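For this depiction, one protein chain was excluded, whereas all remaining protein chains were kept in their positions.
Presenting chain A:
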């Protein structure tokens, strides 16, 4: 069931930073300083003189900022995807448990060790068909539940699956790692470790927690899920499933009646963020109660921001046109990590109305998030591809590297398309296509070539 849920969490990429484009001209002054600061930092050239064509050139500066902010968002996704893949590949290479054939999942009932190639192909096609239909049914179920506001059921489902992942699968993982490295461990210590790990994970993922800890937990559960898939999916079935699921992803997110598109649109209509347990977000979104639409559930800024320099956390909402000691560079970092903040009449009134102990809330009309989001299903399937490549390829590290670079480039292209189209896009198709092409090409064509070169010590 947890596998189903993980399969269901798909790949929709929603994008928050274009609202930096829809600025009103009042923020032009801040923007100007931001751009100048960036110029100084990047090129070491003095900022070019800005004549009074401020209002017209805002669009163009926004384009340049798009490039810089776009690049930053790409890196904000490269790092977690890379980390997840590194964890999976490291585990596959060291812990032999995940490459042993110990049976198959019930969703892929047909065995692949048959006599003829044709029979094997047929079995794998049937397996892939069953798996994909299970995924489709689960996705539709999730969308129906969301549409009819059965939040409790969805919450219960998510909580049960995260419990399974955080406690049971990590217990198995830890056990296998201990076996590999021959570490003796007693059950009491193990129980303490697993209990703490699991409880903190549940809190971070479903409630509130430091941003980096939440991101780390999401990466870990994606890696655990990917390892389960790598272990229990036979070879041909795995490649077929990857191919079919990227096609399904394309259809589900882009077609007007696609389930994932309906999910995203319904969430946007109701102005709620989609379940935090299914999405990796590069900025903080705190949610007290999902169905609660009063002032509680507005976005609160991340107080533990990523830069150590921004110590003056309580005074964030009072940035005005005078510097107040906040240099250009500091402001730039603020805006990158927390999004643009400016005190207006409305926010000042709200701050004054609130009890003073609480951090000030920032109101924004259009999409709240200023980071990029990637569904956990994307992490899982990228890692499955790279993990399978490192587990089964005879070219070993060359194939793994090639798949890794291909997936990153696919993600980069997807984010480029996201910047152009500015709506939720499927993150699987391009990356998985590149990954599969490079896997088969590297394993069959490049590997013999590089082996021969290494044998004679020729260098190209």
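Everything that follows uses one rule, which is that a residue touches a chain if its C-beta (ideal position, glycine included) is under 8 Å from a C-beta of that chain, and two chains touch if they have at least 3 such contacts; residues count from 1.
The rule is simple: contacts and distances are computed from a predicted model.
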Q. When you check the chain that is not on display against UniProt, which of "Gamma-secretase subunit APH-1", "DNA replication complex GINS protein PSF1", "Proteasome subunit beta" or "Translation initiation factor eIF2B subunit epsilon" does it turn out to be?
A. "Gamma-secretase subunit APH-1"
Q.
Among A:86, A:216 or A:446, which one touches the chain that has been omitted from the display?
A. A:446
Q.
Counting contacts across the full complex, list the positions on chain A that touch the omitted chain.
A. 37, 39-45, 48, 57, 60-61, 63-64, 67-68, 71-72, 74-75, 78, 327-329, 395-398, 401-402, 405-406, 408-409, 412, 438, 441-442, 444-446, 448-450, 452-454, 456-460
